[in-house]
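Every protein chain except one is present and positioned as in the full complex.
So that you can tell them apart, the chains are marked A, B and C in the order they are listed, and the count of residues begins at 1 in each.
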Amino acid sequence: MKTVKVGLIGTGYIGRCHAIAYAQAPTVFNLQGKLELEYLAEITPELAAQKAQEFGFKRSTGDWRDVVNDPNVDVVDICTPNFLHKEIALAAIKQGKHVYSEKPLALTALEAKEMYDAATQAGVKTLVGFNYMKNPTSQLAREIIRNGEIGEVIHFYGTHNEDYLASPSTPIDWHCYRAKAGLGALGDIGAHIINMAQYLLGEDIVSVSGDLQTVIKQRPDPQDKTKLVEVENEDQASSLLRFASGVMGTIETSRIACGRKMGLTYVITGTKGTISYTQERMAELKLYLHDDDPARQGFKTILTGPLHPDYKPFCVSAGHGIGFNDQKTVEVRDLIVGLTEDKPMWPDFEEGYKVSRILEAIAKSADSKRWVDVNEI
Amino acid sequence: MKTVKVGLIGTGYIGRCHAIAYAQAPTVFNLQGKLELEYLAEITPELAAQKAQEFGFKRSTGDWRDVVNDPNVDVVDICTPNFLHKEIALAAIKQGKHVYSEKPLALTALEAKEMYDAATQAGVKTLVGFNYMKNPTSQLAREIIRNGEIGEVIHFYGTHNEDYLASPSTPIDWHCYRAKAGLGALGDIGAHIINMAQYLLGEDIVSVSGDLQTVIKQRPDPQDKTKLVEVENEDQASSLLRFASGVMGTIETSRIACGRKMGLTYVITGTKGTISYTQERMAELKLYLHDDDPARQGFKTILTGPLHPDYKPFCVSAGHGIGFNDQKTVEVRDLIVGLTEDKPMWPDFEEGYKVSRILEAIAKSADSKRWVDVNEI
Amino acid sequence: MKTVKVGLIGTGYIGRCHAIAYAQAPTVFNLQGKLELEYLAEITPELAAQKAQEFGFKRSTGDWRDVVNDPNVDVVDICTPNFLHKEIALAAIKQGKHVYSEKPLALTALEAKEMYDAATQAGVKTLVGFNYMKNPTSQLAREIIRNGEIGEVIHFYGTHNEDYLASPSTPIDWHCYRAKAGLGALGDIGAHIINMAQYLLGEDIVSVSGDLQTVIKQRPDPQDKTKLVEVENEDQASSLLRFASGVMGTIETSRIACGRKMGLTYVITGTKGTISYTQERMAELKLYLHDDDPARQGFKTILTGPLHPDYKPFCVSAGHGIGFNDQKTVEVRDLIVGLTEDKPMWPDFEEGYKVSRILEAIAKSADSKRWVDVNEI
Partner (left out) sequence: MKTVKVGLIGTGYIGRCHAIAYAQAPTVFNLQGKLELEYLAEITPELAAQKAQEFGFKRSTGDWRDVVNDPNVDVVDICTPNFLHKEIALAAIKQGKHVYSEKPLALTALEAKEMYDAATQAGVKTLVGFNYMKNPTSQLAREIIRNGEIGEVIHFYGTHNEDYLASPSTPIDWHCYRAKAGLGALGDIGAHIINMAQYLLGEDIVSVSGDLQTVIKQRPDPQDKTKLVEVENEDQASSLLRFASGVMGTIETSRIACGRKMGLTYVITGTKGTISYTQERMAELKLYLHDDDPARQGFKTILTGPLHPDYKPFCVSAGHGIGFNDQKTVEVRDLIVGLTEDKPMWPDFEEGYKVSRILEAIAKSADSKRWVDVNEI
C-alpha cells in the first residue's frame, strides 16, 4: 500500500472540512493507497499544536515554510486566505511537492497562470478544492448530460448566492479587500458556479458580458464599529456567457442575497429535456424529459442513491442523504487515488487558471460595458 | 348603473380567456358599472356567429372594421395575432373608442409609440393584457416591496420560459415570422416579465445588455412537413438590466425551455429580505426576512388569501386557489371600473410602449455586443 | 336547446361559489343545454333581492318554501347550513324537483337515508357538492389508478385539515353544535376526503377504527366574549379504514390544524407506483412509477393541462392553473349535462348517504374503542 504524506496549511473553516474528509475517506472508500497526516501549520505554534491534536496530525509548526520545506511531506494542502495561495503553492512546487489548493486559485488570472505554469514545468500534480462538483448528485447531472439524455444542451443558468455579508452591520473582513481577496463575490463563490458550468457541460466558457455592483459601500471596522471602512470589491455580479460551442448561459453570484445559505443552483436546458438543481437540497436532482408521454410529462425528483456516481461508498440505500463534508471526502478520495495510483486529478491548476480568467473577463466586461472574450485576458 | 359596450375582435386562445372573464367578472366583483357584450368579429361571419353564441355576444360580423365603426361599441377588445394590433387600435382610436389590447402592443417600438401617441391625443383610455400582474399573489409581492418589508430592492431575476416550440418537429407558425410577430420569445412572453419587473419594482428599466439565439433554425412547413422553412426570430433571449435607480437585474425568456409550461418566475432580493415566485404555483409566494430570529430564519410559503389584494371576491378562505382565468377576471374588473367609473387603468399603452422599447433595446444590444440605453430606441 | 331553471337557497360562502360557477360554466363549456337563474331565497326578502341582483337571478324571496313550491323551478340548489338540508330537500323532492345539495348531505346517516330514499322513490336526480373530486388534477389521479398505472392500490392516506377554528379565541358558531351541524370536523370537511377516497379507488369503505377529540372544549359566545360556551362536536378525528377489496387506509381531519388553509391531501400507494397530491397545489400531481429505470426513479410533478380531464375548456395550455371556483364550474357543468341531457350525475344522494354512514361509523368506533363495520350503521 502506497502512502502519501500530507502537510496542511491553515485550519480555519475550510481546513477543518479537509480534516474531517481526511478522517472519513479511508473508511468510506476502500483504497489501495493511503494518506498520512504528517505536518500542520498555523499562524502560531500553539494554535498549530492544538489543531494537530484535534485533526490527528503528527507534527505541527507556526511557520508554513516548515511544511513546504519538509522532506517528509509529499503534498501540500493550502487552506489559507486567498492572498497566500500563490506564495505557498510556488514554494511547494519549487520543492517538488504536489499541491492541493483551495479556490480561488489566486487573486488574479496572471497569478493563477504563474502557478499553473510552475506546476506544469515541475511536473507535480495539482488539485483545486471545487468540492461542489464532487457531489454525487452533480456527478449524476454530468452523467445525464454526457449520455445525451436531455439532448444537446442549449442553455445554462447558474447561481452561487449566499447571504454571509447581507447585513450592513457585519464588520468588514479580508474578503472585502482587493489585496487580500482579489474579487468579491465572484472570486469567493462565483468561482464555484463557473467551474460547475464547465464541468457539467464539458466545455469552456469563451466570452462574457458582466455587471458588478458593490451595494454596501462601507462596513464597520471590526475593532471600532463606529468607524466605517470602504468595501473594495463587488457584493454581487451577473454575467451572460457563451460556451465554446455557442451555448448561451447566465451566471449570478452574490454575498448579500438574503436567505441564500448555500445558493449554488443550476438549470440546464437541452433540446430534449431539462435538469434543475439546488445545493440546499444537495441529494435531489430534478429531471424533465420532453419525450415522455405528453400526458405524463413533468419534472422528476431523483434522490441520489447507490446507482449514482460515488454515493454507494457512503450508503447502500438511496435517498438516505449525503452531507457537505461528504463532497470534500470524495475530493480527498480523488487526491489519494491521484497521488498513490498516479491517476489524473481534476479540477487541476489548469482549470483553476481558466476559472480565474473567466472571472477577470467578467470584471473587465463590466468596466467596459461590452462583451469580452476570455482570450483577451 | 353605467354600462359600457364591448366589441371583441378575435376569439382564439386569448379571446376565449377574455370571454370567460367577461362572464365571471360581474358575479365575482360586485361593481357599480357593467359591460354589455355587444359585438364580436372573427375572420368569417359563420365563425363570428358561432363564437358570439358561445361567448354571449349580441351581434357578430366577419369584418373587424364593423366593430370599430359601430356607434354602439364603447371599447374595442383586440385579441388578434400581433401584426393586426396596430391597425385595429388606430382605427378604433380614430372612432373615439377606448382600447383594450392584448400584448405585445405592436411589432416594433415605433409602432407602439404611434399607438400610444394616437390614444393620448384622442384622450381615449387604454389597457394592455399583461394579466400576470393582476394575480393576487403578484399584487401581494408588489405590496410587500412597496411597504419596504424586504428593505430596498437590490436585485431582480425574472424569467418567462415555456416549451411550446421545444420540439423541432413542431411546424412553423406566425410566431416565427418577423412580419407577423416581430420578435420571437421576447415579444411573445418576454414582454410579460419585463412588465412584471417594472410593476413589482415600481420603476423603469433604463439600460440592457442582451443576447438572443435562434436554436431551431428551420421548422417544417405546416402544409408540407417534408419542407423546412426558416425561423426568423429568436427562440431564447437573456438580458442583464439596470433599473432607473441603479438596481441590477437579469431576465431570461425562451419558447423552447423543455418542461416549462408557465415558467414566469421572479426572485427579488432586497437589503432586508427576498421574495421568490413561480407562476406554476400561482397561489404561493415565498418570503424571507433577514431580521427574523437567526435560528428561525427561512423562506415562508404564503398561500394567497382574503387578506391579500383582489383575492376575497373569489373566495373568503385562504389557500383555496385562484386560476389562470381569474387573473384575466381581475383585468376585466379593472376595465369595467376604469370605463364606468372613469378611473385610471394600467398597464396602459404608455407601459406597452415602454415594454416594446426595452425589448427592442435588448435585441439591439445583442446585435451590437454592448450595453444599450433604452433611451437610444 | 333545453333549459333548466334553478332555484338557489342560501347565498353565503358556498352559495356565492355556486353563483360564480353558474356565471362561468356556459362560456367555459359549450353545452347543448342551459340553466336559467330563476329564483333565489335568503332569510329576508331584502337580502334575497340584493343577492339576486348580484348573482343574476330573476326573482327572489325571503322564504325558501317559495322556491321549492315554484312551478317554474326545475332544480333546487341547497346552500344553507347543514341542519336545513333535509327539510328543504324533502320538500323539493315532494314537488318533483331535482336537488343539488351541498355536503354533508344531512346531520345523521338516518336523515341522509331518508333523503336518498325519497329521491329514489320520486325518481328525481340528485347531485352533492363534493367539488374537490371535480378538479382536473384529481380526475387525472382517478384516470391513472383506473388505468392500472400504479398497479393495484394497496394503501390510501388522506387528510382534510384546515385551521379555521385553530384559535381558541374564535367565537363559537353553528359548526360547533350537534343540532346545527351534526359532527364537527368530520362532517364539515372530513366528508370530502371520504368521498375522494371512494372516488379515487372506485370502491367503498367497509370498516373503520376511529378516534375523535374536542381539543378546545369551550369557546367564547359571539355576543358576549367573556362568556364561554361548550363545543359539542369534535375538532379533530382520525380513522383507520378498510375498503371493500381489503385495501388499507387512513384518514385524518381537523378544523384546528394550524397552517392548513386547504389541507385536503392524499397519498395512494399501488403495487407499481404512488400518487401524491395536496389541494394547496391543486394543479400538480406527483407520480412515481416503480418500473422506471432504477437509476432514474423519482416522483414526477405533473402540471395539469389540456390532455387531462376537464382542463382544456379552461385553457389550452398546460400548467396555467385552475382555481377553486373552476372545480365548482365543472360540478355545475355536470348539473347542466345531467339535467338537460338526462345523464347520470355523481356524487348523488346515494354517495352522500354512504359518506354519512362512514362518518357515523367512525364516531361509533371512537365511542366503542373497536372496529365498526359500516353495515352496522
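Following the convention adopted for this analysis, a contact is a pair of C-beta atoms (placed from the backbone, for glycine too) under 8 Å apart; a residue touches a chain by one contact, two chains touch by 3 or more.
Given the structure is predicted, the values throughout are model-derived calculations rather than measurements.
Every shown chain touched by the omitted chain in the complete complex is listed here: A, B, C.
From the options B:Gln32, B:Gln53, B:Ser245 or B:Thr301, the residue with contact to the chain not on display is B:Thr301.
When you scan C:Ser238, C:Gln279, C:Thr304 or C:Ser356 for touch with the missing chain, the hit is C:Ser238. Considering the full assembly, A:Met282 is the residue among A:Val75, A:Ile154, A:Val215 or A:Met282 that touches the omitted chain. Here one chain is not drawn; of C:Pro45, C:Pro168 or C:Pro222, the residue touching it is C:Pro168. In the full complex, the hidden chain is touched by chain B at residues 287, 294-303, 305, 307-308. Summarising the interface, chain A meets the missing chain with residues 13, 17, 19-20, 22-24, 26-28, 30, 54-56, 162, 164, 261-262, 279-284, 303, 305, 314-326. Interface residues of chain C facing the missing partner chain: 150, 154-155, 157, 163, 166-168, 209-211, 213, 215, 236, 238-240, 242, 246, 248, 250, 252, 254, 256-260, 269-274, 288-290, 297-299, 369-371.
Criterion: only the chains that are shown with their structure count from here on.
Of all chains present, the one whose mean CA position sits nearest the global mean of protein CA atoms is B. Centre to centre, using the average C-alpha position, chain A and chain C are separated by 54 Å. Here the CA centre of chain B is 35 Å from the CA centre of chain C. For the pair chain A and chain B, the distance between C-alpha centroids works out to 41 Å. Multi-chain contact residues, meaning those touching two or more other chains, occur in chain C at positions 303, 305.
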